[in-house]
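Showing just some of the chains, left in place.
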């Protein structure tokens, strides 16, 4: 198991928590929570795999994802007050998940001989689509269409990866620059309350 | 044509009626009704097939589904009052559809060499996703996230199938125990108004 695998599972765990919290605000039952948590955690990667034709999709082959999501939902339901207090920590892990998911989506697209420009979209898609479906299922306008620099961080992270690859930088540095860029931009945007212009 | 095929088509018919009724409450036109009915009836299986890579998806190969859905929409539109009076009968057929769809989804996943744990999800998905998309399209929070033991019946039905298979029970008994469990749990939950705990 590589470091990326571990970070991927941590990201899945935290995304699933965010889905469970959204379900809890809507007073869903446990099945609703499991469903929304799953969609938040693996919805982006699932759509990516279906669009690429990389089927059966990733979590159908590796049951770790299912296990991690079930753990995240149980944990959140059992320790709801605790989880609420951890919002700052969760935010950090969520941001890390965003970076790792972006890299994984970009890499998977490139491995399928997709052009780098489309790879940027697939990386961003992998990271943000789960949250978009979560909000749609909860009958809300997707938060990230309005409020924050979120997808933008993913897009820039992908561009850094592609630029560095093009310049012949080693894969390891490309990978971590991509993930680091996503995390960095997101943290700076939150700290200084930077958003995209409304149209 | 096996008994399962026939029950599958009856389930499709009844799910399509439920979609038409939802469309009718929102005052959609006939195309809206056809679309919502189709999504309710085959949306779960379509997503399952796309995630498995079993493409073209099932109803694109077997036009019976399309025919049955058109019949269900026409029937509901023409005999709206009658259909409204039949709610109890419809509920019984809907429950039967739930059981059959669950079994079909589980079996298809297992035939694609998916692990039993993921098979449970695919069975449940096949049965409940159509209703979730129906409610989302109608701009409602999906009913089954909140109100009833619905998906839970599917999950337990799948577990019964897998448990019995593991014990070497004949395929026929596995199949009908799965379908029977889904129907039984659902009927008991409705009769005694049992729901899942809210989170």
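Letters are used for the chains, namely A and B, taken in the order the chains are written, and counting of residues starts over at 1 for each.
The criterion applied here is as follows: a contact is a pair of C-beta atoms (placed from the backbone, for glycine too) under 8 Å apart; a residue touches a chain by one contact, two chains touch by 3 or more.
Please read all numbers here as calculations on a predicted model, not as lab measurements.
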Subunit number of the complete homomer, 2 shown here: 3
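Going forward, only the chains that are shown with their structure count from here on.
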Centroid spacing, where centroids are CA-atom means, of chain A and chain B in whole angstrom: 30
Chain A residues within the chain B interface of the complex: 20, 23-24, 26-33, 35-36, 46, 49-50, 53, 55-57, 59-60, 63, 66, 76-77, 80, 136-139
Complex interface listing, chain B residues touching chain A: 50-53, 109, 112, 114-115, 117-118, 121-122, 132, 136, 139-142, 144-147, 150-152, 195-199
